[in-house]
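What you see is the complex with one protein chain gone and the rest in place.
Right after this comes subunit A.
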Amino acid sequence: MTDDKTTLPQTSADTPSGSPLGLAERGYSGVIQHLSAGGAGSALSDVELESRLIELGFVEGAKVEILHEGIVGRDPIAVRVDNVTIAVRRREAMAIIVA
């Protein structure tokens, strides 16, 4: 399935550091650096994906932790964002750059 292709988002000059949450393992915890919908390869448009992520609380500075993952391709993942748990697919989580 195409979902398994997890290409790294293009890191351009304005994206200083960090790696996508979509590649992180279960148990990872970190802080959101920025959102970069461009390289995520989601079916949603960049603006739409970024908007939805913000609406679910994925904003810069939020603490995230991967609590659980699914059985097929370790996907989707359950992410603790501050005090809420959100399930997302790894593909969409590629847009969340953490460190």
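Just so we're on the same page, contacts are C-beta pairs under 8 Å (C-beta built on N, C-alpha and C of every residue); 3 or more make two chains touch, one makes a residue touch a chain; residues count from 1.
In the analysis below, contacts and distances are computed from a predicted model.
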Exercise. Tell me the UniProt name of the left-out chain, picking from "Ferrous iron transport protein B", "RsbT co-antagonist protein RsbR", "Allophanate hydrolase" or "2-oxoglutarate oxidoreductase subunit KorA".
Key: "Ferrous iron transport protein B"
Practice problem: Mind listing the subunit A residues that contact the chain we can't see here? | Solution: 1, 3, 42-44, 47-57, 59-60, 67-76, 78, 82-89, 91-92
